[in-house]
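Would you mind keeping the following structure in view while I ask a few things?
Heads up, one of the protein chains got dropped from this complex, but the rest are sitting where they should.
We call the chains A and B, going by the order they appear; numbering starts again at 1 in every chain.
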Amino acid sequence: MTRAEPQDMLSAVAVTKAFGAHLALDNLSLAVTKGGVIGLIGPNGSGKTTLFNAITGIHSPTSGSLHFAGRDITGRASERIAQLGIARTFQNLKVFRRLTVFDNVLGAQNSASDMTMWQMLFSVRRNETPRRDRVEHILERVGLTDRRHALAQDLPLGEQRRLELARALAREPELLLLDEPAGGMTPQETDTMAELIHDVAEAGPTVFLIEHKMGMVMRLCRHIVVLNFGRKIAEGTPKQVQSDAAVREAYLGSVARHA
Amino acid sequence: MTDYGISVLSLICMESFVALSTYLLLITGQVSFGQQAYFGIGAYVGSSLTALAGFDLTFAILAGALVAGVVAAGVGALTFRLGGLYFAIATLAFAELIRLVWVNINYQVEVDGFMVGPKGSEGFRDIRYLLDNDISSNQYLWIIVLWLALVIAFFIVLERSRLGLAIRMVENDETAAASVGISPTRHKIMAAAMAGAIAAIGGVLFAHFMTFIDPRNFGVMLGVHSLAYAMIGGMGTFIGPLIGVGIDIGLLESLRIFSGYRMIVFGSLVAAILIFRPRGLLDEKTVHRISMRVRQALGNNRKSTRAVTDDPG
Partner (left out) sequence: MLDFAQNTLDGIMVGASYALLGLGFTLTFGVMRRLNLSYGPTIMMGVYAGAYVSLNVYGSLLLALAIAVAVSVIVGLVIEGVCFRAVQSDNPLASMVSAFAMWMVLEEIIILLTWGRLFPVQNPSGLSTFDIGPISVRGDYFALFVAAVVLMVGIYWLLFHTAFGRKVRAVGENRKSAQLVGIDVNRVSREIFVLTSAFGGFVAFFIAASLHQITPGFGLWATVKGLIVMILGGIGSVPGAVLGGLLLGIIELQAVWYIGASYRDLIAFALLFLFLVVRPRGLLGQGERSS
């Protein structure tokens, strides 16, 4: 069994998550060190999103523990974990549909959680220039400046994915979990997204990335973890992973089945 | 103004408190069938304070709001973790529970030779504050309007504030709200407390307007109506529930075209709205479109003035 090492940004120690008799995560241990983009890949249903959900407190693990920046975050409430500096996007898009793009990002900003309710009530939105500037800056980075006054529900899928990224960036996180940020996108949109993720990782947060598009994963990640049936079957650099027999078996096998 | 006009207007204003109370929970993503419980708590607590203990009306309103707010927060804290469906049932159960408490409560004291106080299902009679203090129904209407204005001011501040934004984020998607550090439970409890307090203000005002209250005033129909007001009016802005009240009492009741059929017309209207316009007349989309228009108009103005002044530089 591995231990939580203090230098790791994020570590999972023997995490198991059971849904009834089904083990979505099976005694999984892994560590994410600071900096760059780390990939998390595996066939459908291998437990990738479940791991993200466990890390962000949506499902607390059945057993095992999770640590972030030296703190035990196992089973803590989602919002507490978010306040510690983990932000995420969702595979099945969870933008605030009936709010504008601008408000989606504005409401996510870090300081919101540090204010008391009364402060929040009397902090009138329009007077907060520095905050608005930061929102505008983030929208520019993800290329949504022109859409800032649109309702999120009116955006096409690609833009909703970028909005989710923008919302997560507004948190100024230390660790950014991206769950299939290029899912359902055209090749061009995917390229733009890949560049964006690259720039984001350069600028600050460590990125933990779930993605099925292998070209993008291989190009972006310095380190890749491979899951199958809730267990870690391999990890290493893109090269090492690509040449790993178990990975080829799990992946190509499943690809063959899907095809 | 005629007495009838004054009493209809007073009624519209007082219903508005419950409608706004239900609306506040709706924009937090919670359906409550039971805001009449807090209206009732306000009415009973407030009347007891003025009629039995001789306190001032303003104090009674504040105290009623405080008590109702605390109770509402407690009910919310107990039930919010269960999810929306259970909360909706719990509000219904709690409201009926409270109504049956009024039916069973008997506490009277002698005031100026009269026995005053809640007397079970016969209700609470002789809330003589307005008579004793020579407040005419016209003057009292202004007091009601003043309190409603205060509550509306609260909503104006709320809808522009970060708290309002956070509440709407919780309503849109709890998981996503939590993922950006906003506690859904804390915000829901907060909203429930504020909603309870708002309903209670209306309750205190109602009791003193009627001069007697009985448990039937706080039955489930009041809760259904206030929910209907918010759903008809729409969930995009606090003006929505006020329009709902206006349609029901202002049009259906006072025009008397539908007298006798009012509930049928009103109930069908709600059912139709839910089919054709599920988030009400003034839903978020409509409010957004209107605000864009306004913004555009203002923006054009600003641009043209700037063009004039900036030209030389």
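By our rule, a contact is a pair of C-beta atoms (placed from the backbone, for glycine too) under 8 Å apart; a residue touches a chain by one contact, two chains touch by 3 or more.
Computed from a prediction, not measured in an experiment: that's the story for all the values here.
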Listed residues B:82, B:115, B:131 or B:150, member touching the removed chain: B:82
Of B:53, B:131, B:156 or B:271, the one touching the omitted chain in the full complex: B:271
Candidates B:53, B:100, B:115 or B:131 - the one touching the absent chain: B:100
In chain B, positions touching the absent partner: 31, 33, 78-79, 82, 84-86, 88-90, 92-94, 96-97, 100-101, 103-104, 220-221, 224, 227-228, 231, 260-264, 266-268, 270-271, 274-275, 278
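Keep this in mind: only the chains that are shown with their structure count from here on.
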Whole-Å separation of chain centres (CA-atom averages), chain A against chain B: 40
Residues of chain A touching chain B in the complex: 56-58, 77-79, 82-83, 87-88, 90, 94-100, 103, 106-108, 110, 112-113, 115, 117, 120-126, 149, 151, 167-168, 170-171
For the chain B and chain A complex, residues of the former touching the latter: 157-158, 160-166, 168-169, 172-173, 175-184, 186, 190, 284-285, 288, 292, 295
